[in-house]
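Entry: chain A
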Amino acid sequence: MSSMNGSKLVVNGVTKIFKMGSGFSRINITAVKDISLEIDLAKGEIFTLAGESGSGKTTLSRIILGIIEPTYGKVLYRNKNIFAMKRNERRQFIKEVQVVSQNPFEAFNPLKKVESYLFKTAIRFGLARDKKGAIPHVEKALKAVGLSLAEINDRYPNELSGGQLQRVAIARSLITQPSMIVADEPVSMIDASLRMSIINLIKQLNEESKINFIYITHDLATAYYVSHKIAIMLKGEVVELGSIDLLTEPLHPYTELLRTSIPEPDPDKALEAIDKELVISKRNFDSDFACKFADRCPSKMKICEREEPKNYIVNGRIVKCHMYSNKGIKMTNSIQI
Partner candidate 1 sequence: MKIIKDLFKYDKRFSVGFIFVVLILFMAILSFFPPYDPTIPHTFPRDLSPSLKHILGTNSLGQDIFWILTIAVRNSLIIGGISAVISRTLAILIGSLAGYLGGRVDRVISTVCDSFVVIPRLPLLILFAFIFRGFLNPLSMAILLGFLDWAWPSKRYRSQILSLKESEFTNTARFSGAYTLEIIAEEHMPFLLSYVVADSISGFIWAIGMETSLSVLGLFDLSIPTLGTTIYWANYYKSMLLGIWWWIGSPVGALIITVIGLYLLSVGLGDFLDPKVRLQRLSK
Partner candidate 2 sequence: PPGIPRNETLILDQIFRYSIPHNFNVWTPVGITPTRQAFVFDTLWYIDQHTGEWINSLAAEPPKYNDDFTQMIVKLREGIYWSDGVEFTADDLIFTVEYLKAHEGLVWNADFNAYVDKVEKLDKYTVKFTLKEPYPRFHNLFTARYNACYIMPKHVWEKVEDPGSFDFFPPVSLGAYVYKDSDPSGYWELFERREDWQRTSVGVITGKPGPKYILTIFYGPSEKKVMAMLSNELDVLMDLDLEAFKALIRRGKYVRSWYKDFPWAYPDEIDMRNLSFNLEKYPFNIKDVRWALALALNIIELEENYVGGISRVNPIPHPATTYHMKYFHIPLKPWLEQLEIEVTPGEKFKPFDSNIPFELAKWARKQGYKVPDDPDKVIEMFGIGWWKYAPDVATKLLEKHGFKKENGKWLLPDGTPWKFSIIVAPDEEDAFRQTMWAVDQWKKFGIDVSMITLERNPFYAKNQTGDFECTTAWGVGGSPSASLDKWPYINGYHSRFYKPTGETQTLQNIIRLKDPEVDRIIDEMGAISPDDPKSYELTKDWIKLWTENMWTIVLTSFKKMITYNEYYWTNYPTAENPYGQPLYWFMGSRFVIPHFEKTGRK
């Protein structure tokens, strides 16, 4: 497409404020706050978004996909603002950027057979002329996720198990051979063994076809296994961003908390009960403190209550924490990595 040159996806200072509460008594929820990211599509990156439940991962991904409009900021895909695209540009965008949504039970219309999504995707994006021609494409995609057309043929969403649906959703996103897939917890309902084969598939696609992924997950182990970069989110903000290796030696206290909370598949190493203080003390929708983590931070300082931490560059990553005000380089504007 001539109109879409450039090879970057740029998320520029995106903020999303939801209005909550019904009718006229309402609170505002800042689900995503001033986030900037950049993905070089040509390079082929797997970018993990991890973080607290409710921290705005899904929201951010939906903004990137153009499903919800941000309150402030914009998203540029190959130099085009995705919210101001013309019809054909939008279509091209959809062909190139695909989605796997978080809840597989909601992702398919309960009144339609699931295979229809696969076939339609193949046909509508010109991979095949008709259903018959689409069969190989569909089969291939299904096989990659451990399914076969025979198995899902003629079935409605409620006739498939959760993991199966999730795999169908992944298969669907693969069909157009996109340049980027935004996958929101794509393997959460899949058993360990299959999960690995899918993760391996992602890895392979990334390496061989340079497909970019935005991989949203709580499973940090698999994230570590496949990703190149990671952003840790907390209450709408990115608190730490950098190469995936940051998981091994986190800088931000929250990342640290995450890392230590990962359970191990070993009955002897049963997790100890977590210190309650660390989890809930003040999980309000909007924290009273300037730093969103201040109320449960073990190394909280006075300043954390008053002043919002800036982004500091430390060891090639960005950390949003006062602890690094001396050690790191203060960033003035948006994150650039």
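If you want to know what made the cut, all candidates are chains of the complex that A comes from, given by their letters.
Note that in this section a residue touches a chain if its C-beta (ideal position, glycine included) is under 8 Å from a C-beta of that chain, and two chains touch if they have at least 3 such contacts; residues count from 1.
Just so it is clear, the model here is predicted, and its values are computed rather than measured.
Novice: Determine, using the touch definition above, which of 1 or 2 touches chain A in the complex.
Specialist: 1
Novice: Which residues of chain A touch candidate 1 in the complex?
Specialist: Per the stated touch rule, the residues are 65, 67, 91, 94-95, 98-99, 101, 103, 106-112, 117, 120-121, 124-125, 156, 158-159, 169, 172-173, 176.
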